[in-house]
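The structure under discussion is supplied below as structure tokens; questions concerning it will follow.
Of the protein chains in this complex, one is absent; all others appear in place.
Residue numbering begins at 1 within each chain, and the chains themselves are lettered A, B, C, D, E and F in the order written.
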Amino acid sequence: MSQAVKKPLTTLQKSINKNVTVRLKNDVEYHGRMNNIDPYMNVILADASEYTSGNVVANFGKIVIRGNNVLFVKIDDTL
Amino acid sequence: MSQAVKKPLTTLQKSINKNVTVRLKNDVEYHGRMNNIDPYMNVILADASEYTSGNVVANFGKIVIRGNNVLFVKIDDTL
Amino acid sequence: MSQAVKKPLTTLQKSINKNVTVRLKNDVEYHGRMNNIDPYMNVILADASEYTSGNVVANFGKIVIRGNNVLFVKIDDTL
Amino acid sequence: MSQAVKKPLTTLQKSINKNVTVRLKNDVEYHGRMNNIDPYMNVILADASEYTSGNVVANFGKIVIRGNNVLFVKIDDTL
Amino acid sequence: MSQAVKKPLTTLQKSINKNVTVRLKNDVEYHGRMNNIDPYMNVILADASEYTSGNVVANFGKIVIRGNNVLFVKIDDTL
Amino acid sequence: MSQAVKKPLTTLQKSINKNVTVRLKNDVEYHGRMNNIDPYMNVILADASEYTSGNVVANFGKIVIRGNNVLFVKIDDTL
Partner (left out) sequence: MSQAVKKPLTTLQKSINKNVTVRLKNDVEYHGRMNNIDPYMNVILADASEYTSGNVVANFGKIVIRGNNVLFVKIDDTL
């Protein structure tokens, strides 16, 4: 992993195509492959699973989450 | 499906006339044909059904949803 | 109805003088003739009825709704 | 009353010195003479009465309401 | 009092050094001398009393209230 | 104390290094020395104590509070 200091939005851009977990403000989580993300944190997830209280409650082929709902994005560093 | 990496808003634009499910922050969902969408995620749905807790509760010929209410847009890739 | 693809705000502009139902974030609905609407979705309704839980609870000759409260605008296509 | 189509903010500007009812997001209502209003919907009410659940609970000589709290402005067309 | 029509923010500017009551969105009220106010409605109150449910619960020599919390400013016209 | 009328943000700038109490929208309060503040009301507090319901619940060497959470800043005029 690079030792260089990257800005948060740059880090997210460099994580495209990694698996991520996106937690929203309503505490629901989405796990999937991050196809893309923009500076507002609008994010495309492919092959996404929706989790509430740790359980999968739905699966989605492709969703676009509106960025203002995002609490955090967890990046899986193990490609 | 294209292998090219598209930005979230571009992906939504390219999905015009597909069927989508729009989930709002209040957990109500709208399923219909996405006639158009703008960068704020204001979205026009035609022949839309409204779902609460998985049940259809209303049908609308045409609605324009204000973008700031959107949690996510799920795209049906099977045209 | 036009087959052309119109942007959400254009669709709303073209619906001026149609009857619409405006649902707000607080789940109250207003039905009336849409005299005008601007890009922020500030909307003028004339001869408006206010509905809560499907019942008319008030009538207004003319109200101007502040756009940020709008959940969606349903357009009555039958002029 | 003019048949011309006016924008929402223009309609509010043309209603200065009319009696209005301003309903806020917290469901409290203020009835009074609208001395002035700006495009953000900051509004000055003179000789205003405050209503909760339809009852007058306070009277104010002059208040300036911050626009972002406004749900709608009802215009009394009978000058 | 002037008969001229003043904009809401101008009216507030012209009320500097008057006594005012500032009600916030959380229903707490602050009464004091308005030392200054800016267009965002950030407001300085001197010799301020804090009221909840009509009772004084605290006194402050000088506070600066962040404008986005303001519901309304009531102006005491009797200098 | 100066008799000149200062803008709210100027008053806050001139109060750097004074002791202040910052109340947040969630009703928690922070008392400490205000090292700095910017126009968005992002504020640095040093040697800060956190209060809930009037009791100290934590102490912090240095915290940076995000401005949009601020309800008000109370300035201790007694240097």
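Following the convention adopted for this analysis, contacts are C-beta pairs under 8 Å (C-beta built on N, C-alpha and C of every residue); 3 or more make two chains touch, one makes a residue touch a chain.
Predicted model, so just to flag it, every value in this text is computed and none were measured.
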Which displayed chains the hidden chain touches across the whole complex: A, F
Interface with the undisplayed chain - residues on chain A: 5-9, 11-12, 25, 41, 67-68, 70-77
Touching residues on chain F - with respect to the absent chain: 16-17, 24, 26, 35-38, 42-44, 60-66, 68-69
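Rule of thumb we're sticking to: only the chains that are shown with their structure count from here on.
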Separation of chain E from chain A in steps, with touching chains one step apart: 4
Angle of rotation relating chain E to chain F [CA atoms, steps of 5 degrees]: 50
Chain centre separation (chain D, chain E; CA means) in Å: 19
Whole-Å gap separating chain B and chain F, where each centre is the average of the chain's CA atoms: 44
Shared interface positions of chain E, touching two or more other chains: 68
